[in-house]
Structures are given as structure tokens and as C-alpha cells.
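Okay, so here's the structure we're looking at.
Note that this complex is displayed minus one protein chain, with the remaining chains in position.
Chains here go by letter, A and B, matching the order in which they are written, and residues are numbered from 1 within each.
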Amino acid sequence: MSKKNSEYLINRKDNQYEVVIGLEVHAQVLSESKLFSTSATKFGAEPNTQVSLVDAAFPGMLPVINEFCVKQAIKTGIGLNAKINKRSVFDRKNYFYADLPQGYQISQFKDPIVGEGKVILDMPDGQKEVGIERLHLEQDAGKSIHDLDPQNTFVDLNRSGVALMEIVSKPDLRSPDEVSAYIKKLRSIMRYLGTCDGNMQEGSLRADVNVSVRAKGSKEFGTRCEIKNVNSIKFMQMAIEYEANRQVDLIEEGKSIDQETRLFDTKKNETRSMRSKEDAHDYRYFPDPDLLPLEVSDEFVNELKNNIPELPDDKKKRFIDEFKLSPYEATILVSDIDTAKYFEEVVAKMGKNKDMKLAVNWITGELFAVLNNKNLEISQSPVSAKNLAILVNLIKNGTISGKIAKTVFELMLDGDKDPQKIVEEKGLKQQSDPKAIEALIDKIINDNREKAIEYKQGKEKLFGFFVGQAMKASGGKANPQLINEILKKKLQ
Amino acid sequence: MSIDLKTIKHISKLSRISVDEKKAEKLAGDLNSIFEFIEKLNELKTDNVGPLTSVAETTLKLRPDEVKSKNIREQIIKNSPQDNEDYFVVPKVIE
Partner (left out) sequence: MSDITKQSLTELVENIKNKNLSSTDVTKAFIDRSEKSKELNAYVTEDFTSALDKAKKFDQKPNLDLKLPGIPMAVKDLFCTKDVKTTAGSKILNNFVPTYESTVTENIWKEGAILLGKLNCDEFAMGSSNETSFFGNVQNPIDKDLVPGGSSGGSASAVAGQLTPITIGTDTGGSIRQPASFTGTVGLKPTYGSCSRYGIVAFASSLDQAGPMAQNVKDCALLQEVISTYDPKDSTSIDFKRNQYSKELTNNIKGKKIGIPKEYRVDGMPKEIEDLWQKGIQYIKDCGAQTIDISLPHTSYALPTYYIVAPAEASSNLARYDGVKYGFRAEGENLIDMYEKTRSEGFGAEVQRRIMIGTYVLSSGYYDAYYLKAQKVRKLIKNDFDEAYKNVDAILTPSTPSSAFKIGEKTNDPVSMYLNDIFTVPVNLAGLPGISIPAGHDSKGYPLGLQIIGKAFDEQNILNIAFAMEEKINFKNKITDWWIK
């Protein structure tokens, strides 16, 4: 395998293969109640405690659609620059499974609520556009638990009926890295919109991955395999890598690829065929006669359009234009809505005379390191945006040095302390009186006369020694700039 | 047209209803006579006709996003053939 100019290709002897990937992302809609019933959607509840008669498909129970879920789907469609279909239809997808109480899933087949759209990815070698085929609303199934009992499977219907958005991409992705960027971008957009929390650990975001390979330069698509229900970006990447190589090996051996559904085994790090899904492949879709076509008016859509918050792409552009950030810095800061919020709060709290660069460095440097170490989200940051802004201002106006700031920051971590107070209490204020520094430097030169002579004779790296001594003598508080200036003058 | 035993077995599989040979033959006979009379529809040209899925001439009403159904696990599980008070229990599923 080689990566030339970031192109992802699989190499065999004389042949190079390109990988073609399309994703069907299942994103759980953020809502209080389910798509067609009034039971709760909270994660982690006791088994079967969030199940209504409708969710468990009792005789005579009927679906009634949740308006908020419809709005969430449309908002997501707007975020994906997609066509909103004013008329959409709910269909039944028929199959039997223990955690599918109705014996069918209510989904949208022919007429989805959202049509074609696009997403822009920021890749290291530039931007890449990924087409969205469609987005539709559907019900989630329950959960089958196979490992609690040797003879039996246990069924929990808490998830049954929770609203999902299935977002289908065009087969535009070409590498595991692009898949990662695509998922992160979708998640970012949905989190900005508040339509999906994007929590992959809790299963709020998962994907079916369609993989095929073809000779480099070929225009035809190869036979694809669908890897079902992969729930982390890392596993998606591993699955694609394994699957693409498996397919290439088959082609190289002159064998054909079966179009099939496969499962990614996270323990063995391989994909394998899911035979159980094969024989029940005729889903017999037809319009759900318990529901009527869903029609939304222009006003309904426009109202949502007018209330769409600033999305990552726009925010990034604004950060570059308004705050003069580099595209790289802006990308990092907008990728997650909470990071962007934090940054914007820091900017606001810094007031008029602000140092944007310094603020960015502190957020992406010290703060990210701490969050990473403590495994915290930025929304749980031990240092508030307000106090970080104060700290940056203290550096900017020369009250403390960057080095002292690091000490102050450490102290701030314990209970989000006000850096101003820390500086005062600990007497960390920078020594900026030239006379005092001059006296201090005179003493050092006096104590180290030989070295001063050596310096003057050309041993320039001794300058650092004098700076260090001066700093040490001031307890680290002397203004480094002043030290530099005065030292230079005195050692001439 | 004629529905053969293979087709009967295929749709019985999709329907999750077991059929033995005898039942399959009986069903094939019944279905063929029923479809013979259904084929009458082929007399009609319907290329320019839109399908009618519901006679209710209204559009879908939307309900507010409110949690109304509380924890009714006892009710939900009460009628089940097999459960363990927390879960429905079914014979092992082989993936």
C-alpha cells in the first residue's frame, strides 16, 4: 500500500486499485419522545421501561408522527445544502426480527423528506465535495442481547421507535481518511444544528459502509459489499482497509466478488459474510396505510431556514475574515460547536485590546492538552472562557510573562480560579521597573565578570546564561523583554 | 400465469409460516384460482393513472414532541409467552 500525494491506492504487483466508498449514516434524532409514539428516548434507561403500547406493536396500536422530528430532519437537510421535499411518504420495510415488534420498520423508501445535497470536507491537500443522495426519517429497532443467557436471546425495546435520520452519501469517498473527515463533518453539522448529539459510544451515530474497488483510472464501479452497523470511526477505517484488500485479493486471484452484507468483527479485525440477512432480502416496501403522505408548506420550511444557526463552513470563513485566523486554526476551532462557542466567548471577554493569536494558541495548546489528559469535553473545561480571556490579557498587557502564565494556568485548573487573583496572591506580577532590573543585572555582571569578558570577545551563546541568571534572580518575574534590552546595553 | 411450489415455499419463508408439501400444494391450487380472477385487472390500461394509497383526503397531522407514555413495563411484558420481568425472552438468535 502506498500513499502518493495523499491518494489512497492499493498496490499489487503491476496493478493499482482505487477504493470507492459510500456511507449510509444512521443518526439518532435529538428529541424528547419517539418518532411515532410518546415514550421517552433517554439513553441508558432500565430495559423495557421506555416502551409504549405502540412501540411494542400491540394489536390496534397506531403511529402518530412527532412534529419536532420532522423539523429536525428538515433542519439537517438544510445544513447539508439539500433539497427539502415538501411531500414525502412513509413506507413499511417488512422483515422479521426479535427486536422489530411490528414485523416492519416504518421508513421512507421512494419519497424521502430530503433529497440531494452536499458536504465540503477539509482535507490536508484541499477541499473535497461529497454528494448527499438523500436523507430520510425512520424508526430504530430494539436491542437483542445474546450474551446474558446460553439458550435464549433477551429483547429490550427501549430504542424501538426512536427517530433516526438515514443520511445516504453518493459513492464519492476514496479513502479511510476521507471517511473519517466525512463522519466528523456530518457530526459537526448536526451538533451545530442540535439535531443529533453525534455520540458514537451511545450509538447515536453509526453507519453502514459500502465498499468496492476498481482499477485505478477505471470509470466503472466494482461490485460492492455493505458492512453493516459500524459504530466508530476507527472501526470504519479498519473495516474499509480490510474489506478493500480482501476484494483486491479476490480480483487478483481471478475470483469474483459477491454483492453481500458483511459484518465487521472488531475482535478479529476482519469482515465476514452475514448469511442470516441473505434469505430475507425481499423487504416488500409499500406505503404505510396507517400514515398519510407528509406534506410541509413553504412557510414551515422557511421558518426553519430562517432560524438555522451559523454552520461550521460559514463560521470558519468568518473566523478567517474577522479574526484573521489561518484556515488551519479556523478549521480546528469550528470543527466542534462547543470549541467554537468557547473560543467566541474568550474573544468576547478579552475586550478591545485583544491578542487573537495568543488566545488561539492557548486554547489549542495548553487547554486542549489538559482536556486531553483529563479526558474531558470542552464543555466540561476546568477553566472557564472568561478566566482564560483574563489570563491571555494578563500576558498581552505585560502583567505576567508567558512562562509565569503557565504556572498561573496550572493553579487555575483547581476550581476555575481568577488568574488576576492568583497573580496578586502569589506575587507573580512581572517585574517591569527598568531601574530594578538594571540593578539586578549590574550585580550579575559583577558576579560573573569573566563570562562577561568572554561574551564581549565573541562567545555569544553566553547571552542566554545571563538571561537565565537574571530571571532566576528575579524569581522568574522580570520582564524578559526588559532583561534582553538592558543586558544587551550593559554587555556592549 | 401459474404459481409453482417453489414460489409458494419462497413466500412462506418471507411470511415466516412453515408449509409442508401437502399444504404447499393446497396453497398453490388456491392461489392460482385466486390469481386467475385477479388477472382481470390486466384488461385495464392504467399508465396515466396515479395510485391511490389512502382515501382519507387529508395530510398527516403532526403531534407535539412530548413524553406521555410512562414506564409501563409490567403491562408491556404481562402478555408475553416468555420473559424474565425485565426482558422479552426468545429462543437464541443465530447471526
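Criterion: a residue touches a chain if its C-beta (ideal position, glycine included) is under 8 Å from a C-beta of that chain, and two chains touch if they have at least 3 such contacts.
No experiment lies behind these values; they were computed from the predicted model shown.
Student: Give me the visible chains that the unshown chain touches, in label order.
Tutor: Result: the unshown chain touches A, B.
Student: Which residue from B:7, B:71 or B:84 sits in contact with the chain not drawn here?
Tutor: Going through B:7, B:71 or B:84 one by one, B:7 is the residue touching the chain not shown.
Student: Considering the whole complex, not just the chains shown, which residues of subunit B touch the missing one?
Tutor: Subunit B touches the missing chain through residues 3, 7-8, 10-12, 14-19, 27, 30-31, 33-34, 37-44, 46, 49-58, 60-61, 63, 72, 75-76, 78-82, 88, 90-94.
Student: In terms of residues, what is the contact footprint of the unshown chain on subunit A?
Tutor: Listed in rising order, the touching residues are 53, 56-65, 92, 94, 96, 98, 101-104, 153, 155, 282, 284-286, 288-292.
One rule holds in what follows: only the chains that are shown with their structure count from here on.
Student: Quick check: how many Å separate the C-alpha centres of subunit A and subunit B?
Tutor: Each chain reduced to its C-alpha mean, subunit A and subunit B end up 41 Å apart.
Student: What part of subunit B is in contact with subunit A in the complex they form?
Tutor: Answer in residue numbers: 13-14, 16, 53-54, 56, 58-69, 71-73, 75-77, 82, 84, 86-95.
Student: Which residues of subunit A touch subunit B once you look at their complex with the stated criterion?
Tutor: Residue positions touching the partner: 31-33, 37-40, 46-54, 56, 64-70, 89, 94, 96, 98, 144-146, 148-149, 151-157, 263, 274, 276, 279-280, 282, 284, 287, 289, 291-295.
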